[in-house]
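One structure is given below, encoded as structure tokens.
With one protein chain removed, the remaining protein chains of the complex are shown where they sit.
By written order: A and B. Residues from 1 in each chain.
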Amino acid sequence: MAEAAKYNGSEGAVVPAEGHGAVAPAAGTAVIATDAVQNPGLPPHRKRVTDLDPKVEKRAERTVYTLFYVSIAGSLGAVLAYMFFPIESGDLWDIRLHTMFVGVGMTLSLLAVGIGAVHWGKAIMADHESIDERHPVPSDSATRAEAVEVFTLANEESGFSRRSLVRNSLIGALIAFPLPGITLLRGLAPQDQDPVTLLKHTMWEEGIRLARDTGGYGVGGAIRAADVTIGSVFHVVPENLSQATNLLDEKAKAVVLLMRLEPEKLKERDERKGWSYDGIVAYSKVCTHVGCPVALYEQHTHHLLCPCHQSQFDVTDEAKVIFGPAKRPLPQLPITVDDEGYLVAQSDFQEPVGPSFWERLK
Amino acid sequence: MARAKKNVSKSGRRHPLATVALVAVGLLVTGVAYTGFSQTTATAEVDLSSPATIEAGEKLFAANCATCHGMQAEGTVDGPSLIGSGAASVHFQVGTGRMPLAFQGPQGMVKPVQFTDEQTLQMAAFVASLAPGPGLPDSQYLQGDGDVANGATLFRINCAMCHNVAAAGGALTEGKFAPSLIGVGADHVYEAMVTGPQNMPVFSDANITPQEKADIISYLKYIEEKPAVGGLTLGSIGPVAEGLFIWIIGLGIIVAFTVWVTAKSN
Partner (left out) sequence: MSTTVTPPPTQNQSGSSRFTSAAANYIDERTKIGVAVKEFGRKVFPDHWSFLLGEVALYSFVVILLSGTFLTLFFQASMAEVFYTGPYVPMKGVEMSVAMASTLDISFSVRGGLLMRHVHHWAALLFVASIGLHMLRIFFTGAFRKPRELNWVIGFVLFVLAMAEGFTGYSLPDDVLSGNGLRIIDGIIKAVPVVGTWMSFLFFGGEFPGTDIVGRLYMLHIMLLPAMVILFVALHLAFVVIHKHTQYPGPGKTQQNVVGFPVLPVYAAKAGGFFFIVFGVIMLIASFVGINPIWNYGPYDPSPVSAGTQPDWYIGFADGMLRLIPPGWETEWFGYTWSWNMLVPIIVMVGFLIVVAIYPFIEAWVTGDKREHHILDRPRNAPTRTAIGAAGVTFYAVMWAGASSDIMATHFQLAMEGVIHTLQALLFLAPIIAYQIAKRTCLALQKKDRSIALHGYESGRIVRMPGGEFIEVHKPVTDYERWELVSYHDYEPMMLRPNDDGRIPFGKRLRAGMSRWFFENRIVPPTHRRN
């Protein structure tokens, strides 16, 4: 701060800021020219056409009150449209017309009064420029002195700065008192469940059949291996999904994509060779990026595309990431066929599905 | 105009609009006649199993498709084998103008249809004769009278991720895209589901039953025919279009108003 003061004073400044009796604030690195051009003052006032010609002023006045009457008409029109464009038939055209006419009525009522008021202000009301004086923002020195006096007295009378034990313990108490309130917020989550354990398990178990996802809370029929033709994709949920108590929560982890490729196209490591069945593979549908459904399957390129952030996974190569912000491949559901030819899971996923979290590897 | 209007017109006693009326009548007659003659309810009139149809189709195939697909549709380096694709895939690809391909690219583009319906069916018959494959859809599933709500749910589960919830289309990888389905014929929608054209997956009848396909088609027809209850849809793209609209048109109008409000009255 002292640095700046010795660099530039404010004498001769074009735009000095005054404090009432206080030292003018430092101008920092501002260059104050002593020979700067001076403010020429307000330019001469230019009269409007409504000031000069009384006929034009009358016309402006007529415009203003006509607009106000149009606004009244618009408001009434909106009320009438509300009454005379019923929507109870449920027909979409009725709803469209109702929305449009009530809306147009209200638009008219609003725009007309707004434009009328502005026109009145611009063209008819006196438009000579008014000038207010500014006062510096800081309070004047007398007020400041009194304020300092107030705090000094309060300090003396209470002994706030002198009595350090009293002061410090008060501060401690004030810091401590919100803690129980914050603790109550723990109740936002269930007390008896551990999120890490929950995230590691899905509904899939050995022997659970793969069933069609029919949307929402529905579960379709179980899927035979023979139903899955090359190039097809099935959207799958566990057959016993309806038995879940938190159905959507379980579905959010258990959704699976089922695809069939020519077996020679699949590059599987040895430990996973038993996870597919004759070229039929099942992968978690939950994106390992932030959890959107990775639902787009391209049957020739064997790419899975997530529409949210464009992560791409290669189904021929254990669904590893080939583009986009994801990192981990989609978890694979080990599947096989039961003795009736239906596809079943061999076990749960061998890793947590969905987005990464801190304790994922624990 | 003090001069009295004379009744004599240059065309004699004919009404001045007589020529216009005559031309209009002529256009109407030829137009009706044309549509009358070129109307083909395809499935009814062409027998896909008749040797004559198949032979006609083979000739068309040789002249238009064999360069890329091989003389017996066995496939070449430029085009896949069509053996087993069935009549449905030919009717879809040729009927929507995708085939013959104009150029090799990320995918076949819809362009003006190059063959009449009869010719398309002849080629379809030829390909169908090579090996069993998906046939043309039964017309009972194309009427659009299925369960619209069920169709909507199935559409969201199986189709919306590529084609968008309002069937406005969407992006795929490497320059490919899933096209808009608005205005696409019911038969073509069915055939696309059952054949899985290009990178679209195959939705066989074991995956989505024919009645479910009919429900999906009914949903598509519903959103095609019904008015958008909200007004302008901005392409049904969603928040991107809405955001662009508010910045360009909404703020544009409002900033124009701010300039007017604060301008000095003249």
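Miscellaneous remarks
Simple rule for what comes next: a residue touches a chain if its C-beta (ideal position, glycine included) is under 8 Å from a C-beta of that chain, and two chains touch if they have at least 3 such contacts.
Bear in mind that the values here come from a model prediction, so they are computed numbers and not experimental data.
Of the options A:Val49, A:Ala73, A:Val113 or A:Val337, the residue whose C-beta touches the omitted chain is A:Val113.
With the whole complex as reference, residues 3-4, 7, 10, 14-18, 24-31, 33, 35-37, 39-43, 82, 86-91, 95, 98-100, 102-104, 106-108, 110-111, 113-122, 125-127, 129-134, 136-137, 185-186, 188-190, 193, 195-196, 198-199, 213, 215-218, 235, 237, 246, 248-249, 251-253, 255, 285-286, 289-293, 295-296, 307-311, 321-328, 354-362 of chain A touch the missing chain.
Although one chain is not displayed, chain B still touches it through residues 106, 148-149, 151-153, 156-157, 160-166, 168-171, 173-175, 177-178, 219, 222-223, 228-234, 236-240, 242-247, 249-251, 253-255, 257-259, 261-263.
The criterion applied here is as follows: only the chains that are shown with their structure count from here on.
One finds 37 Å separating the Cα centroids of chain A and chain B. Residues of chain A touching chain B in their complex: 46, 48-50, 92-93, 95-96, 99-100, 118, 122-123, 127, 212-216, 218, 224, 226-235, 259, 293, 295-301, 303, 305, 307, 312, 323. The residues of chain B lying in touch with chain A in their complex are 153-154, 156-158, 161-162, 170-174, 176, 196, 198-204, 206-207, 226-231, 260-261, 263-266.
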